[in-house]
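Note that one protein chain of the assembly has been removed; the remaining protein chains are unaltered in position.
Chain nomenclature is as follows: A and B, assigned in order of appearance, with residue numbering initiated at 1 for each chain independently.
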Amino acid sequence: MLQTFGTFSLTLAASSAFVGVCLLVLGIFRSDKTLAAYGRRCVWITLGGSTASIVAMEWALNSHDYSINYVFRNVANATPRLFTITALWGALEGSILLWGFVLMLYMAATALRFRSRADDPIVAWATVVQLLVALFFFVLMLGPADPFAATGGIVTPLDGSGPNALLQNHPLMAFHPPMLYAGYVGFTIPFSFAIAALVTRRFGEGWLADTRRATLVAWGFLTSGIVLGAWWSYEVLGWGGYWAWDPVENASLLPWLTATAFVHSVMVQERRAMLRVWNLSLVIATFALTILGTFLTRSGVIDSVHAFSESDIGVWLLAFLGMVVVGSLALIAWRGDSLRTPGRIDSPLSREAAFLFNNLLFAGFALVVLVGTVYPLLVEALRDQRLTVGEPYFRSMTTPIGIALLFLMAVAPVLPWRATSTEVLRARLLLPAVCGVLVMGSVVLLGGDGIAQVAAFGLGAFASAGILRNLWMSLRARRRAHKEILPLALVRLVRGNPRVWGGLVVHLGVVAIAVAIAASSGYTTRVEAQLEIDDSITVRNYTVTYLGSVESKSSQKQTVKAQLLIEEDGEKVGVYEPAISSFPNARSAIGTPSVVTSWREDLYLSLANSEDDQGKIGLTVSVNPLVLWLWIGGGVMAFGTLLCLLPKRREVLE
Amino acid sequence: MKLRTAAWGIIAAAFIVIATTVAIRSGDETTSQRTQRLGRELACPVCTGESVGASNSSEARAMRKIIQQSIKDGESDGEIKARFVAAYGERVLLEPDRGGLGVLVWGLPIIGITVGAGGLYLVLRRWSRAPRLVASDADERLVEKLREDPRS
Partner (left out) sequence: MKLKSTRIAATLSAVVVAPLLVLFASQIGVNDSQESRAVGRVIPFDLPILDGERLSSDDLLGTSYLINFWNDWCIPCQEEHPALVAFAAAHAADPTVRLVGIVRDENSVQDIREYVAAEGVTWTVLTDPDGTAKVDFGTTGQPETFAIGPEGKVRAVHIGPASFAELEAMLEQAR
């Protein structure tokens, strides 16, 4: 029943997307507004079909309809409700279902926003491109990634095999993938407008203004998705880190890097009408990288912790990627020479020049990540030899770029547009530089080492002092002019130019993350120990005492928890219980770490093995400084993005 | 004005002192630091995408023990890694080779960034050398037209 209904909704969605494309294209060429209007309505029908398919799948999951293979493979009778719901995006077919739905939501929002300009060719063409992308995903779901495929066999099974063990361990799993998808998918909107701009020859700044919000929303979701993913990795995977430069992580970082370059270089185009080809390329690259990422992680060509599926969807994704890349490049080449503008930048000491450096660094960063991720595939194809490119490569390549970006982030916001003198710069940067040097000095006095770490601390202080100085000066000027109390002045200041202040708040979040990365990558203490009952181990100022183990069994998993008494400087903090679980459907046991979090540092406990025949547990204890600030920084970045989305309020002059 | 120049002088001096201190300090590694670094540089042979340092698998734990023992026996990083490469092949190295095809993975990004930086430098220099253009009325109109995004 549900199966038929689901397949029907998907067929409806796919066919209405197809009809929509045909009607719109015909309508545009014949200048037939009625035809185009019918075409636009197809967006809503597709949204309806997509929604129905999601409802059908959730219904099937929650009613344990094991006649559907996806349900059979991803839930079991004993699976808790939360993980039954999240099983929708626990595997390939379901996540493409979600992908399609999120895409339709973005398209519906776009359609609403542009309903008064619907006949504008650029909007019409953008809708065509969006529908084409949607069509591709719905065809995928009807073909190689059918979420409603039957389980097969004569008898419907009575119980399912349950979700992937790693995915049913933590509630963060509920939020991290949808966030990422909302980020990935959102870039379809700027992409569609970029293509529409190329098709309609309206290369001006219009399409940028039209898609500014969609881009920011997608960027904000992608940022939050990446940070939540790191958090999940830290809280669930139990290896003590949050970023492993795993291909799946890299796949989400790549579009983020190009999109971040884009949100900066857009400002140059808006101000100076320059960089048109570059911005179009960045948008197209971002969209193409989201598809490449999906390909890399979902086609089974690369091993990864997260790549939980193999299927023949790879060829389809690759073909689609090829069409996107070659089609866009052909359009740029075809239109190319009329895209160029005679702009110029007056001085290397100007905001726009800083944006150019920023773009160089982000593009370089993306190149490092891309080359490092794709290289193993290349070697395997050419030499039939398996390799892994991991953290040491990425660390040594990206650290200098990251430091340079931090420096730029500290200096660029104080640079005025067009040109400036070194005199102005010296005045504006004095206080931030003092803060930076003071912080670096204190880090060194406290025993910090590592050039990159000390530099990150110093530049972080430099950048945030610059931002706070800027805020302070503007507030002071405002209060003098308007005689407002401080909170009101702050609100009005931000509302007056939410984009600038939101951007600076995002920068503060970046500072928090950069400092946290520097501290946790350089100053972590990690100790492995074998402990008998009542043994203790001291790591820095923490004492960990093993009290005993508790075993628990359910039909879903068998868990051993080690009870550890934690004392900090001799004072009791509490009893923490890192665990190790074995799931019937997983090969190896999965550890659940336990983390004692504080502002200053995390005490990270993970169980390597339960009691052996000598009664000893294997325990890994690490003290990871400042990790909490990663998540705080992520929250601040999301908040800053929200600020950027606020409408600009013009002051009413009395 | 004088005061500000002096302040910048002090900042520069302090920066140099700090930088040299850090440069001198970042030298010797303890055995456990070296074990951890080598652990990060080697891939766990039975895991997907985890390093020897990060993995809890029995192979990774054995490899950590071997690394520790080899360091005590005074072996070099190269010797320690060679032992694992002999057993499991190059895929246990998380850092690609710098020779052969590895030139691509190390070289491409560096070349890309260098070329980009060079291009940026050249174009900025040309712009700043060229006399500032005085826009003619026709230019202004052209820019205005392109900016306005003519609806045609």
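We adopt the following convention: a contact is a pair of C-beta atoms (placed from the backbone, for glycine too) under 8 Å apart; a residue touches a chain by one contact, two chains touch by 3 or more.
Here the structure is a predicted model, which is why all the values come from computation and not from measurement.
The chain omitted from view is touched by exactly one of A:378, A:424, A:490 or A:533, namely A:378. Within the set A:157, A:171 or A:322, the residue that contacts the chain not displayed is A:322. Touch with the chain that is not drawn comes from one residue among B:23, B:46, B:103 or B:123, which is B:46.
In the complete complex, the residue from A:1, A:209 or A:330 that touches the missing chain is A:330. When the omitted chain is restored, the residue from A:105, A:118 or A:277 that touches it is A:277.
Taking the whole complex into account, chain A touches the unshown chain at residues 277, 295, 299-301, 303, 312, 314-315, 318, 321-322, 325-326, 329-330, 332-333, 336-337, 339-340, 374, 377-378, 380-381, 386, 612-613.
Chain B residues in contact with the hidden partner, per the touch definition given at the top, are 45-46, 58-59, 61-63, 65-66, 69, 83-84, 86-89.
Please note the rule applied: only the chains that are shown with their structure count from here on.
If you average the CA atoms of chain A and of chain B, the two centres end up 22 Å from each other. Considering their complex, residues 120, 202-206, 238-241, 244, 246-247, 273, 303-305, 307, 341-342, 344-348, 353, 356-357, 360-361, 363-364, 367-368, 371-372, 375, 378-379, 382-383, 385-393, 396-397, 401, 426-427, 430, 433-434, 437, 440-441, 444, 448-451, 454, 458, 526-528, 588, 591, 606, 608-609, 618, 620 of chain A touch chain B. Note for the complex: chain B touches chain A at residues 4, 7-8, 11, 14-15, 18-19, 21-23, 25-26, 32, 36, 40-41, 43, 47-51, 54-57, 61, 64, 89-96, 101, 104-106, 108-109, 112-113, 116-117, 120, 124, 127-128, 130, 132-133, 139, 142-143, 146-151.
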